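Next up is a structure, given as structure tokens.
All protein chains but one are shown in place.
What follows is chain A.
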Amino acid sequence: MIFSLIVYSSSGHSPSGTESSAAPPPGGQTALHFAKTLLAHGHSLYRVFFYGDGVHQAFLPDSNAPGAAAYSAPGTHAAPHGHTGKQWSDLSKQHQLDLVVCVSAALKRGLISEEEGQHPEQACLRLLPGFQISGLGQLTDAAIHSDRTITFR
């Protein structure tokens, strides 16, 4: 079966995330487990679309941001699951995944500049390997070409 996933929530390190250590794993982490499991079962993953606060996962954390330390020290209190974006990157390398970051959601959250938004083919330096910036048309396209499109929020 062909799946596409929409990752709508942050992995726990974003400024707008409100996860605490007592909260269940955020949607991004659940989506990652789901993706690994479906690939292990022989299904195919057409696209993972990062939207809403999920776009934070595609970028290296700002070294001044509160949760940035979690990138070099996974398992710390700030982000109990480490940096999910790095794990998506690794999974993408193994399975040639199409990881798409929504340009408008990234712009709205200040993760890319207006200029970078107009030239998404020039990937910005903070974008993790394996991710690409594109538009909402990719979301519609994913829904049309997949048997199941699942939102993780």
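The rule is short, and it goes like this: contacts are C-beta pairs under 8 Å (C-beta built on N, C-alpha and C of every residue); 3 or more make two chains touch, one makes a residue touch a chain; residues count from 1.
By our rule, contacts and distances are computed from a predicted model.
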item: Listed names "tRNA 2-thiouridine synthesizing protein C", "ABC transporter permease", "Peptidase M75, Imelysin" or "Branched-chain amino acid transport system ATP-binding protein", with the criterion being the UniProt name of the chain not displayed; value: "tRNA 2-thiouridine synthesizing protein C"
item: Given A:33, A:93, A:108 or A:126, the one touching the chain that is not displayed; value: A:108
item: Touch residues of chain A, complete complex, unshown partner; value: 6, 8, 16, 51-53, 102, 104-105, 108-109, 135-137, 139-141, 143-144, 149, 151, 153
